[in-house]
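Moving on, here comes chain A:
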Amino acid sequence: MSREVLLVLGAALFGIGVYGALSQQSFVMIMMGLELMVNGAIVAAVTLWSRAAAHSPKGQLLAVVFMTVMAVEAAIGFALVTNVFRIRRADITEKLKALRG
Partner candidate 1 sequence: MITLTLFLPLLGALLLVVLPLRGERPLRVTAGLVALAPLVLLMVVWSRFKGTGTFEQVESAPWIPTLGASYVTGVDGLSLALAAMTALLFFAAIIYPVDLRGRPKAYFALFLFLETASLGVFLSLDLLLFYVFWDLSLVGMYFLIGVWGHGDAARRSALKFFLYTLAGSLVMLLGVLSLYLSTAPHTFDMRHLIATRPLDGTGLAATLTFSGFALAFAIKAPLVPFHTWLPPAHVDAPAPASTILAGVLLKMGTYGFVRILLQMMPQTFSRLALPVAILALVSVVYGALVALAQQNVKRRIAYTSVNHMGYAILGIAAAAAILPGLGGGFTQTRSLALTGATVEMVAHGLITGALFLMTGSLWRRTGTYEISELGGLARRAPIFTGLAAVAAFASLGLPGLAGFVAEFQIFVGGFPVYPWLIALSLLGLIITAALFLNLLQRVFLGPLPERWQHFRDLDRVEIASLSMLIAFVVVIGVAPGWLLAVIDSFARPLVTR
Partner candidate 2 sequence: MRIPSEGSALAMLALPLLPLLGAGTLLFLRGKRSVLPTIALAALLLTLASAVWTALSLPVSEWAWGPILGGRLAVAGLGRMMVILVPVIAAPVVLYASWSNRRDSGFARLLALLLAFVGAMELLVIADDFLALLVGWELVGACSWALIGYEWTDSARPRAALDAFLTTGAGDLGLYIAAAAAFAGTGSFRFDTLSQLHGTTAAIVAGGLLLAAAAKSAQLPFSPWLFRAMLGPTAASALLHSATMVAAGAYALARLAPIIPVSWLSPSIAALGLATALAGGIVAALQTDLKKALAASTSAQYGLMFVAVGVGVPAAAGMHLATHAAFKALLFLGAGIALHATGTLELSSLRLGRALPLTAITFAIGALALAGVPPLGGAYSKEQIVAAASQTGSFFTAGVAAAGFLSALYAGRLALLAFGPDPNRGKVRPPNGAVTASVLLLAGVTLVSSVLWFPGVAASVAELMGGRLAIGEGWAAGASLVAIAAAGIACWLLWRRGDLVDFGLSPSVRLPVAEWLGIPLVADMLVKRPVLTLARTLAIMDDRIIDAGVRGAARIAGYVSRLFGHSLEQLVDAGVNSLSTATRLVAEASRMADDRGVDATIEGAARGVGAVGTQSRRLQTGLAHQYYLIVAIGTVLLIAIASLEIVATHR
């Protein structure tokens, strides 16, 4: 469980997340991609705490902060997706292009 392997794992999750966020049409699926990105970041944070800076408890806190971010974004995201679906019947990005130019 070397640092390198763990960081590659984090990078992989992040990369998949990026792919998902960019490729998915559905808002909910995009959000899943975003969560995966954060997941990767959490892996990286915990890894770097454990394998590079274990002396500092801030590493753990960092992971907590990341989880907070994830939770907040998910909550707000759901609310917004509900909202836009309610008003616009839109569930994919392609349906929202009234604002452009």
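What to note about this one:
Going forward, a residue touches a chain if its C-beta (ideal position, glycine included) is under 8 Å from a C-beta of that chain, and two chains touch if they have at least 3 such contacts; residues count from 1.
The candidates came about this way: all candidates are chains of the complex that A comes from, given by their letters.
Nothing here was measured: the structure is a model prediction, and the numbers come from that model.
The candidate from 1 or 2 that touches chain A somewhere in this complex is 2.
Taken in their complex, chain A has these residues touching candidate 2: 18, 21-23, 25, 30, 93-94, 96-101.
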